[in-house]
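Only one protein chain is missing from this complex, and each of the others stays in its spot.
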Amino acid sequence: MNQPTYPKNTWYVAAMAEEVAGSKPLGRQVCGESIAFYRSHKNEIAAVLDFCPHRGAALSLGYVEDGLLVCGYHGLKMGADGKTKEMPLQRVKGFPCMKSYAVEERYGFIWVWPGDQSLADKALIPHLEWAVNPEWAYGGGLYHINCDYRLMIDNLMDLTHETYVHASSIGQKEIDESPVSTVVQGEQVLTTRYMDNIMAPPFWKAALRGNGLADEVPVDRWQICRFTPPSHVMIDVGVAHAGNGGFDAPADKKASSTVVDFITPETETSIWYFWGMARNFKPDDQALTETIREGQGNIFAEDLEVLERQQQNLLAFPDYPLLKLDIDAGGVQSRRIIDRIIAKENAANVSVQTIAPLQTVSF
Amino acid sequence: MNQPTYPKNTWYVAAMAEEVAGSKPLGRQVCGESIAFYRSHKNEIAAVLDFCPHRGAALSLGYVEDGLLVCGYHGLKMGADGKTKEMPLQRVKGFPCMKSYAVEERYGFIWVWPGDQSLADKALIPHLEWAVNPEWAYGGGLYHINCDYRLMIDNLMDLTHETYVHASSIGQKEIDESPVSTVVQGEQVLTTRYMDNIMAPPFWKAALRGNGLADEVPVDRWQICRFTPPSHVMIDVGVAHAGNGGFDAPADKKASSTVVDFITPETETSIWYFWGMARNFKPDDQALTETIREGQGNIFAEDLEVLERQQQNLLAFPDYPLLKLDIDAGGVQSRRIIDRIIAKENAANVSVQTIAPLQTVSF
Partner (left out) sequence: MNQPTYPKNTWYVAAMAEEVAGSKPLGRQVCGESIAFYRSHKNEIAAVLDFCPHRGAALSLGYVEDGLLVCGYHGLKMGADGKTKEMPLQRVKGFPCMKSYAVEERYGFIWVWPGDQSLADKALIPHLEWAVNPEWAYGGGLYHINCDYRLMIDNLMDLTHETYVHASSIGQKEIDESPVSTVVQGEQVLTTRYMDNIMAPPFWKAALRGNGLADEVPVDRWQICRFTPPSHVMIDVGVAHAGNGGFDAPADKKASSTVVDFITPETETSIWYFWGMARNFKPDDQALTETIREGQGNIFAEDLEVLERQQQNLLAFPDYPLLKLDIDAGGVQSRRIIDRIIAKENAANVSVQTIAPLQTVSF
């Protein structure tokens, strides 16, 4: 097998917490690994290979009972550690131990480590201030897109596309008239664009009004895109009444938020895209959260066809050398960091056995 | 081409008799062979390669006229022997003889022999007592499932899955608390399970009531699964008021029937699954036949997703050594018989030409 195009020894968002509820497991592929997520004892999240050691049935079609994942075919009961705990009339001690996954519920998401489990370290899950600070509110959703996860990173690290893809909401001519600046800070990439003294586009006018501010006056607008590995992009966006310091303006002069993007490879050419918006104004206004979520959902849906057709084009012309312009610097630098991480994984040459039977039981 | 995973020199059920009616042919793939079934002279069933010798059109898109299968493209008239009988303004003597198939209508089914036609022997079609004895009634249906036919044999030779897949109808905890016993008798495999002095599950309570018997009393329940090659599974199932001899109880103490399963490979990973139920009580009650048919259809539909996802898992992990537990013995022994039959076919090294033109006509 070729080396995958994504790091595997890292944390990815696998699901929104509410997707795994009650006694119903969730089957989802992450980085090519078929995983059954379910809630074990005390509602704790667990993740095991979605493959019953008995006859290969999909465990995610089963149900949870007494904290164990019951195979819906013949009743094998799987534990969170990949070991079979019980099976009617069977002694299960010799059953092969299946792959289980380090998994953590945090910030309203299910995080999973798809690669070498011995390296999984929960301290490496990034801190998300907006998810724990009561002054912030968050709303978001999930899209499945048939494209390489790096195309979505490119997309988010170059917001020039807002002018074209999102013309009626957040796009405006001034975006692509304003140069961007990209800096690399260790494993983080920052691409920033500032547009001073412009009129706000429809989405931001509504945000100003929603925040009790005049919307027909000049504003200073900012976009601060922040890539961190493996594929998270947080974008500080907002507008402030012009001349008040822009991003640093006092709260009563601006409307701002953080666009949250977790991009999880499903396969080499498909992703689970967790998108959302975190805001630090009116955090208790759930109707506003829902309004923003809907608006953002509609806007981000405009990217789907663009990315899927781009993916098809790149598969048809695999050798075409894509241009790397200044506006592409964010994506290009992010890919360099990713490439280094993958190279390091290769070098370590960690041998991960997808299915590592302890022993087989002969009949 | 690799040796197929199914025997070809044997009889398979290709269709329910009513699927081939009037002047409309039926196109269906059996064991990788594309076959056009149609009713020839005197309503007799015929089967030829679904490929017009003229230009390769699908004969099953045509119609029957005067007992011949007329190609719907240019009017070539094909006989049941694979020979072209007529074509407007053409001399057809030199046309290549196409493959035709031994085919037989019996017991309400169309049987076909997909392999070496010189070996086809109608005496080898199994005798089905329930299909000819007026004390029995039969109702059934057809599902298309994307799985290896052997996964369905496994499924039916281990009814433990009823507890999980069919929990609300025929499943009950006592099934997997009761051990099974498997014996091999020549080319037949028998897996039996007896559950004495239990309460009947919903489906069987309804059957008791339908048979005019009390349903809230303890019963003795049985499952007797019988595999015969290539892929037929007949299952005697039933309940009797406890202590009356179970399977051998007199007719007025029990409700019983035979589950009928003909599993026909379409390709290596898809099947035509003919399911049904034969019963020897109230054989003339057609409304009851229909009620049972509907109930069984709903129950058996629950297996579809389980089997298709299992197939996908096995394709993803082709080298995983599936467990072979005692409950799997029925399927395992059935596969051994199948393997021997396939090995024998290989050894005979019968050269079957799928299309064997007698001669071609040059232009």
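Labels A and B are assigned to the chains in the order they are written; within every chain, residues are numbered from 1.
The definition used in the following text is that contacts are C-beta pairs under 8 Å (C-beta built on N, C-alpha and C of every residue); 3 or more make two chains touch, one makes a residue touch a chain.
Worth saying up front: this structure is predicted, and the values here are computed from it rather than measured.
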Check the options A:50, A:104, A:158 or A:261 and report the residue that touches the missing chain. A:158
Identified contact with the non-displayed chain, of B:4, B:72, B:283 or B:297: B:72
Given B:17, B:61 or B:224, the one touching the chain that is not displayed: B:61
Looking beyond the chains shown, say which of A:21, A:132, A:251 or A:322 touches the absent one. A:322
Spell out, residue by residue, where the missing chain touches subunit B. 34, 50-51, 53-58, 61-62, 70-75, 87-90, 95-96, 354-355, 357, 360-363
Mind listing the subunit A residues that contact the chain we can't see here? 154, 158, 160-161, 163-165, 176-179, 305-306, 309-310, 312-314, 316-317, 320-329, 332
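Just so it is clear, only the chains that are shown with their structure count from here on.
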Chain centre separation (subunit A, subunit B; CA means) in Å: 47
